[in-house]
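Working notes, structure below.
The complex appears here minus one protein chain, its other protein chains still in place.
Coming up: subunit A.
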Amino acid sequence: MKKLLIGLAGVAAMSLGMAASALAEDPMKVCFVYVGSKTDGGWTQAHDIGRQELQAHFGDKIETPFIENVAEGPQAEGVIERFARSGCEMIFTTSFGFMDQTMAVAERFPDVKFEHATGYKTAENVTSYNSRFYQGRYILGQIAAEVSEKGVAGYIASFPIPEVVQGINAFTLGAQSVNPDFKLKVVWVNSWFDAGKEADAAKALIDQGVDILTQHTDSTAPMQVAAERGIKAFGQASDMIAAGPETQLTAIVDTWGAYYIKRVQDVMDGTWESQSTWDGLAEGILEMAPYTNMPDDVKAMAEATEAAIVSGELKPFTGPVNKQDGSVWLEEGEVAEDGVLLGLNFYVEGVDDQLPQ
């Protein structure tokens, strides 16, 4: 009897092993949820390039299905859930507004690994990953203050979430480090991607006298308007030089590929753990597009700032920094904590706008 049991157990173990190896030969499904179109020339395109690098790295060991143009908010939950049901082992949800939906689905599918971009919530099976875009925006601010003749830049903003507020503040601090009187005009378009509206906002800002444009929206329309009106501008999320060969000074380029490869490898090795990563220029999750259309000394300054940020010598949010109302935020030499930055909901001194609450 004992022998029989052992024999049975052996057979069971063997068949289990076979099943496991058969599973291993099936490509692992790593799924992506996009807020925009993969060819938007900005945010989503950067994620899709990361996905392609991931696919190229692992070849036929993985599959990387994706869904484009998923609206932020409640509708996203159905999309994420369908992915989870369809056998995705890992799901990357690549927009801030997918956060609560990702958390909700993750609770129902504890075996699926979720990775949510630019949010702040995590769980046993949900990692939050983010990029310190504001480091790049500090450099943009410095360049703007050097290149602008009028001392006023226009900022086309999407939604008043911490990531965007960080960007506006970092840009302002960068500009003020060069020209303490530098002014910033902010226009909120309440959309991530609406070429017409972004173009209208760009025109409005230029008509009001700004001579540098920067954007935290995803289409290349503002770059195009800047080119048409003969002023300079910065690209966002992807290199937008094609939209303004003589207009783009530089761009903040998101490079997610290396991170995606690492995280999928972690799952394959069984070492994946929930975490909250916030990398920047130093780790290469963020790069600056070539510095173009600017004098050599400005270029040298930008490169020096970039090097200082990479080495950790320069942190954009270092005191003394005052809040917009003039009260002290950071004392001399004090560096803002990540926790504060991730929930940032106020402007620094010098921003000429009321933050929508």
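Following the convention adopted for this analysis, a contact is a pair of C-beta atoms (placed from the backbone, for glycine too) under 8 Å apart; a residue touches a chain by one contact, two chains touch by 3 or more; residues count from 1.
Convention: contacts and distances are computed from a predicted model.
Novice: Out of "ATP-binding cassette domain-containing protein", "ABC transmembrane type-2 domain-containing protein", "Cytochrome c oxidase subunit IV" or "Putative glucose ABC transporter permease protein TsgC13", which one is the UniProt protein name for the chain not included here?
Specialist: "Putative glucose ABC transporter permease protein TsgC13"
Novice: From the list A:99, A:112, A:165 or A:186, pick the residue that touches the absent chain.
Specialist: A:186
Novice: For the chain not shown, which residue from A:26, A:124, A:181 or A:207 touches it across the whole complex?
Specialist: A:207
Novice: Of A:199, A:212, A:231 or A:289, which one is in contact with the hidden chain?
Specialist: Touching the chain that is not displayed is residue A:199.
Novice: Who touches the missing chain here, A:101, A:219, A:248 or A:305?
Specialist: Residue touching the absent chain, from the options given: A:219.
Novice: Hey, which of A:65, A:312, A:343 or A:356 is the one touching the hidden chain?
Specialist: A:356
Novice: Just checking the interface: what residues of subunit A touch the absent partner chain?
Specialist: The list for subunit A reads 37, 39-41, 69, 154, 160, 185-191, 193-197, 199-201, 203-205, 207-208, 210, 219-221, 224, 228, 242-243, 352-354, 356-357.
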